[in-house]
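All remarks here apply to the structure that follows.
Note that one protein chain of the assembly has been removed; the remaining protein chains are unaltered in position.
Think of it as A and B in the order they're written, each chain with its own count starting at 1.
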Amino acid sequence: MIEIEDLNVVFGRAERGVHAVRDLSLRVEEGESFGLVGESGSGKSTVLRAIAGLITDWNGRISVAGQPQGKRRDRHFRRQVQMVFQDPYGSLHPRHTIDRILKEPLKIHRMEASRERIVQALEEVGLDATFRFRFPHQISGGQRQRIAVARALIMEPSVLFLDEPTSALDVSIQAEILNLLARLRRERGLTYLLVSHDLAVVGHMCERLAVMRQGQVVEVLAVEQLRQSTPDHPYTRRLFQAAHGYDPAFVAQLADEALG
Amino acid sequence: MTAPTFSAPSPTGVKAWLLSDVPHTALQARCQRAYLAWCAFRGNPIAMTGLIIIAALVLGAALAPWITSGDGIAQQLSDRLLPPSAEHWLGTDQLGRDIFDRIVWGSRITLYIVGLVGVIVVPVGLIIGIVSGYVGGFVDQALMRFTDIFLAFPRLILALAFVAALGPGIENAVLAIALTTWSPYARIARAEALTIRNSEFILAARTQGASSLRIIFGHVVPLCLSSVIVRLTLDMAGIILTAAGLGFLGLGAQPPSPEWGAMISTGRQFILDQWWVPTMPGLAILTVSLGFNLLGDGLRDVLDPKSGG
Partner (left out) sequence: MAEPLLRVEDLHITYHTPKGPVRAVRGVSFDLGREKLGIVGESGSGKSQTGRAILRLTDRRAEVRARMLRFADIDLLSADERTLRQVRGKRISMILQDPKFSLNPVMTVGRQIDEAFLVHETASRADARQRTLEMLRAVRIRDAERVYHAYPHELSGGMGQRVMIAMMMIPKPDIIIADEPTSALDVTISLQVLAILDDMVTRLGMGLIFISHDLSLVASFCDRVLIMYAGRIVETCRASELDKARHPYTQGLLSCLPSLDQKTDRLRTLVRDPSWAEPEGTGP
């Protein structure tokens, strides 16, 4: 479904620029849920945005559903591939009502924007018609993220990009949103590309994952392999262990490496 | 978030419609927002003072034929230079015209000038600024250099030059003022657009396939509008003073038009013995400028939640 070869993203001028992504190659199969894990500065969000056509300073080959992609994305792509962002408040326009936010993609693609369609979209994500004319600041973070998901799915795409979709939410709300995303994926046969710094979230949602560090893919492995704690790369092992909480012995080991 | 516990008496009728938790139409949602903004505004005494002054100005201008005793233009030489009294509330000028009448009729001119300037300046500044900020690159550079040219000239001087070239008269004065006033608005709009451009909701709109036009008009303009409006109200005082300045120099509204600046100009020779002749229009300018400033401050507190508690 998604094929990336030798992707390089450099921000700024070539010599003094930031090489955010280096020689990255990935394959995501149709219907798969694939995770991109890394710490800050690993370039994971940048990869997502490059595929989505939100940034143009890249070179390499990107192909989605068999179609090679250039700097711009056409309308067909926009219907097929949608995105959910991290900040639930930031991704909804503060002055638009929920109704307008949900109608916008339908209007852009000249699809029918009826009341029934909007209410159906709301119900799919566990909300109801009373939310139609509220403003984003009047609803909670979890509810806003549900609206973001509803907006992404209202055009019936086949691929969903998720950029840290639950990082800004409380743990109990995160569980609800993750369950919602899993259910929708099952029901609609979607392909997910999930970016997160939280290994546990990726472990729960995805079948395979790629670990990124400083713009490069360190390892691609199946979640099962991660679970049985047999990742090949020491960095992956380190991330895995760090995700289990504070352990003085483990941290002492970390401290020996460059702290800076 | 845990729900706050509070109890309040339940309202009925229009108020219930305005305060209800679940709006049923887009119109209701917008009215609710406006109502809440109004409540916030109402709680600010300074803002309310400004609003009252401007409301009085507008009302006075609208009701001019009914609250004045004449048209402020007809001369009555037997009544020249009378001090303020019960019959002539603000006295009479050197041609026997009632000053109160002239000020009220002159308020129409003032409103005409500021209204027209606002209507020209806001859209022009917004469009140039937002396109510049959102599109960036060469377009940004070109538009901003164009804006800089206008920004570099001192307002009154440029206005004088325009009026000198185009001839005196109120429309030319308006055009001259507008030409010298629009550039800061473009700058403000551009600064806002630059910040908004990287917001996630703009990214979201782009991933949906929204065109730049749709994003600019549907997403960016509504957010830039409030800071531009606030700036306009705060600028009003300056616009009024520039118009008065032009009128003072005889380049704005022509006699016998009761334009406040012209009134000060023709009245200044009487300032020592018949102080009311130039002072009353001066006070009118002061009050209205103050009113706009206070209104602008209040609007900013309501529309820009970042400044203030």
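General observations
Definition applied: a residue touches a chain if its C-beta (ideal position, glycine included) is under 8 Å from a C-beta of that chain, and two chains touch if they have at least 3 such contacts.
A quick note: this is a predicted structure, and the numbers were derived from the prediction, not measured.
If you put the hidden chain back, the residue from A:26, A:121, A:139 or A:199 that touches it is A:199.
Only one of A:111, A:129 or A:182 touches the chain withheld from this view, namely A:182. Interface residues of subunit A facing the missing partner chain: 39-40, 141, 170-172, 174-176, 178-179, 182, 197, 199-201, 203-205, 226-227, 238-240, 242-248, 250-252, 254-255, 259-260.
We adopt the following convention: only the chains that are shown with their structure count from here on.
Interface residues of subunit A, counted against subunit B in their complex, comprise 52-54, 73, 75, 78-79, 81-83, 85-87, 90-95, 97, 99-100, 104-105, 108-109, 130, 132-135, 140, 148, 151, 155. Contacts from subunit B toward subunit A in the complex involve residues 1, 22-26, 28-29, 33, 199-201, 203-211, 214, 218-219, 222-223.
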